[in-house]
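A single protein chain has been omitted from the complex, and every remaining protein chain is retained in its original position.
Chain lettering (A, B and C) follows the sequence in which the chains are written, and residue indices restart at 1 in each chain.
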Amino acid sequence: MSIVPISYYLVLSAVLFGLGIIAFVVKRNIITIFMAIELMLNAVNLAFVAFARAHNQLDGLVFVFFVIVVAAAESAVGLAIIITVYQNRQTLNLERINLLKF
Amino acid sequence: MDFITQHPVLVVSLAKIVGLMFVLMTTLAYLSWFERKVIAHIQSRWGPYYVGAHGLLQPLADGVKFLFKEDLTPPGADRFVYILAPMLALTLAMTTLALIPFGPPSVQWLGESTLIVANSSIGLMVVFAITSMGVYGIALAGWSSNSKYPLLGGLRSSAQMISYEVALTLAVVGVVLLSGTLNFNEMIAHQSGAFWHWNIFYLGRGSFPQIIGFLCYFMAAVAETNRAPFDLPEGETELVGGFHTEYSSFKFAMFFMAEYANMITVSCLATILFFGGWLSPFPESWTFMRYLPPVGLLALAVYLAYDTVVLARGIARIQLIVVTTGALVIGLACLHPVVLAIIQGPFWFLLKVGLIMFFYVWTRATLPRLRYDQLMSFGWKFLLPVALANLMITALVKIWPLLVNRG
Amino acid sequence: MTLPFIVFFVCAALAVLAALTLILAREPIHSALALVLVMVSLAVLYLLLGAEFIAAVQIIVYAGAIMVLFVFVIMLLNAGVEERTDYSKLAKYAGLPLGIFLLLALAYWMLESFIGKQIANGLGGTNASVSTRELSAQLFQKYLFPFEATSILILIAILGALVLAKKDE
Partner (left out) sequence: MFILDHLWIIIALPLLGAAINGLLGKNFSKPIVNSVGIGSIALAFLSYVEAVREFSQLSADQIPVTKSYFTWITAGQFKVDFSLQVDQLTIVMLGVVTFVSLLVHVYSTGYMAHEEGYYRFFSYLNLFVFFMLTLVLAANVVLMFVGWEGVGLCSYLLIGFWFLKQSAISAGKKAFITTRIGDFAFTVGILLLFWTFNSVDFAAIFKQAANLQPEAFAPTGVLTAICLLLFSGAIGKSAQLPLYVWLPDAMEGPTPVSALIHAATMVTAGVYMVARMNPLFSRAPFAMFVVALVGALTAFLAATIGLVQTDIKKVLAYSTVSQLGYMFLGLGVGAYASGVFHLMTHAFFKGLLFLAAGSVIHAMGGDQEMPHMGGLRNKIPITFWCMFIATFAIAGIPGFAGFFSKDEILEAARSGPNANIWLWLLGLVGAGLTSFYMFRLIFLTFFGKPRYDEHKVHVHESPYNMTVPLILLAILSTVGGWVAAPHLVGRTDYFEKFLHPVFATYAPAIAEGAPEAMETPGMMLLHALTGWPVLIALAGLLVAWWFYIKSPQTPKKLAESLRAPYTLLLHKYYVDELYNAAIIQPLLWISTNVLWHVVDETVIDGTVNGVARVARESGSELREIQSGNARSYATWVVIGAVGVTVLMIGLWGMVR
């Protein structure tokens, strides 16, 4: 039973990361942009797991674990912030939330 | 073709899946009958009675009814999600059962253990993973039907499921600590012995009876499956039926089947974790107990025969004859040693599961529905702390010997 | 063409398509669902890589909790179709090309990178899956302090979320 080369996984993670960046730049909805960030995190996680697999070490997996946990915390706070913003501005369009400028 | 021979697991798994699906579908159908019967008798009614003997054909009738109902989609509904939701719910609910071992792994066919579809080394985690996905079915259903009440129902149910999932998991972790594994078969093996070795009762060195854990688990599970008294999402009185208000015909049926499937899943989980899974409650030495299944079936057959002769009339009588002969044949077949060996595990397993299902129905029939804030405060302020305390105590008891030996 | 390859390519294709859907979809809910799909397929890839526990955690936490939270918020705020405003000329003209360039560059890099080649030559050869026991040992012995720190972080995050979301009387 042959093994899928690690580089495949790396390429996939790179592609997903790039897509995440594109989404990050292209989308206007705050929540969606937030999702783009999560997507990037996932891509990085994939790379982590792949490397851990490559070197037969568990540290990569532990890191993924931590990344997931931190992402959970981050999304909790972030969504709370988004809710507050929405209550104040009645919009989710990032381009309409531009008070903080020169 | 050689690809198939390369991977026999595919064939076996496929066969097992098909079999499981068949069994499951019928079970789901007859669970509704079971529930209605039990509730009826608790409320001193007869329940379904006229469609076939003891209303045994009622589920069939319901199915037909569902199939021929008009399938309408509310205007302005997000069609894709609207269709996706029930599928998601049912699929996920049924997928979990693939992880459940109905019998000992010793029973094998083509070198694969037969009575479990996927014997994962982290079965418990996988089950939780899939059940945790189950929220989407309801939430999306509520959102996509583009209507006020379903949305509220969806919100409620997703909130409720998320909150109670925590308590559910925590209640189970105690057992995981005791058995030191996430694989179901190993867990069950860890409880081997008579019924006092089951996790719920066993009080030995470095072990703590999980009775509290079980109670927490059961309550959390009831809430998780949106069953009474925690059936807020479909609280008819305030939500006109909750997240599936806008659903009709077979999609509606799917939701119901999903609910029943979830009930089965959590009951199986409870059985495995707390009641020793497919183990027989009696010590190994009582070999004669191995004949309990056939005897029970034969007794059932006798009763049915009496029923047929004395009570039944017309169609029902014919139907009863079929059932009776079926029971008789199976019972006799079970006397054959091979079948007897195979039947042991599933028999006890299903018996326990059935008992827990009965508890389910029982609670539904007896307890009134909670208010939403009560539900939340109960989940967060009572269930969670208790489960945590149980976890703490268990961990302490488990490491106590080490501490003592260390001095 | 063996089973792992099939699984890999199916899941990879799913993930990429889902990511594209995330970008193209105008309904936030659809984006969320697409992201869930990405995560699930990634979980399968983790299984393929032998990281069962991580796969389970990925689904439980990410798909089962975080994304549910997203969906929940979207439902709560009843976020409608995204409006395609283009106030930021920079993002309008430069954003997409740069993103695509970055994607290609990274992919090329990963494909050509020394480490990638080295591993492609079957360095991580073993097929055995990581046992959860070892992982937990790592987590609770080598990485105990980070673990505790993360737990504190989560606690703080919960408090912060409460403070932010509660209606100020």
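Criterion: contacts are C-beta pairs under 8 Å (C-beta built on N, C-alpha and C of every residue); 3 or more make two chains touch, one makes a residue touch a chain.
All values derive from a computational prediction rather than experimental measurement.
A.B. asks: What are the shown chains that the left-out chain touches?
C.D. replies: A, C
A.B. asks: One chain isn't shown here. Among C:50, C:64 or C:99, which residue touches it?
C.D. replies: Checking the options C:50, C:64 or C:99, the one contacting the hidden chain is C:99.
A.B. asks: Tell me which of A:8, A:24 or A:86 is the one touching the absent chain.
C.D. replies: A:24
A.B. asks: Pick out the residues on chain C that sit against the missing chain.
C.D. replies: Residues in contact with the chain left out: 87-88, 90-91, 94-95, 98-99, 101-102, 105-106, 108-109, 112-114.
A.B. asks: Using the document's contact rule, name the residues of chain A that touch the chain not shown here.
C.D. replies: 21, 24-25, 28, 33, 94-95, 97-102
Methods note: only the chains that are shown with their structure count from here on.
A.B. asks: Looking only at which chains touch which, which shape fits best: line, ring, star, complete or other?
C.D. replies: Its topology is that of a line.
A.B. asks: Suppose each chain is reduced to the average of its Cα coordinates; what separation in Å results between chain A and chain C?
C.D. replies: From the centre of chain A to the centre of chain C is 6 Å.
A.B. asks: Centre to centre, by mean C-alpha position, how many angstrom separate chain B and chain C?
C.D. replies: 31
A.B. asks: Residues of chain A touching 2+ other chains?
C.D. replies: There are none in chain A.
A.B. asks: Okay, in this complex, where on chain C does chain B touch?
C.D. replies: Per the touch definition, chain C meets chain B at residues 2-3, 27, 29-30, 33, 36, 43, 52-53, 56-57, 59-60, 63-65, 68-69, 71-72, 74-76, 78, 129, 131-132.
A.B. asks: In the complex of these two chains, what residues of chain A are touching chain C?
C.D. replies: 1-29, 31-32, 34-36, 38-39, 42, 45-46, 49-56, 58-59, 61-62, 64-66, 68-77, 79-84, 86, 92-93, 95-96, 98
A.B. asks: Show me the residue ranges of chain C that touch chain A in the complex, using the header's touch definition.
C.D. replies: By the definition above, chain C touches chain A via 2-5, 8, 12, 15-16, 19-20, 22-23, 28, 31-32, 35, 38-39, 42, 45-46, 48-51, 53-54, 57-58, 61-62, 65-66, 69-70, 73-74, 76-77, 79, 82-88, 91, 95-96, 98-100, 102-104, 106-107, 109-111, 113, 115-120, 122-127, 130, 134-135, 138-139, 142-143, 146, 150, 153-154, 156-158, 160-162, 164-165.
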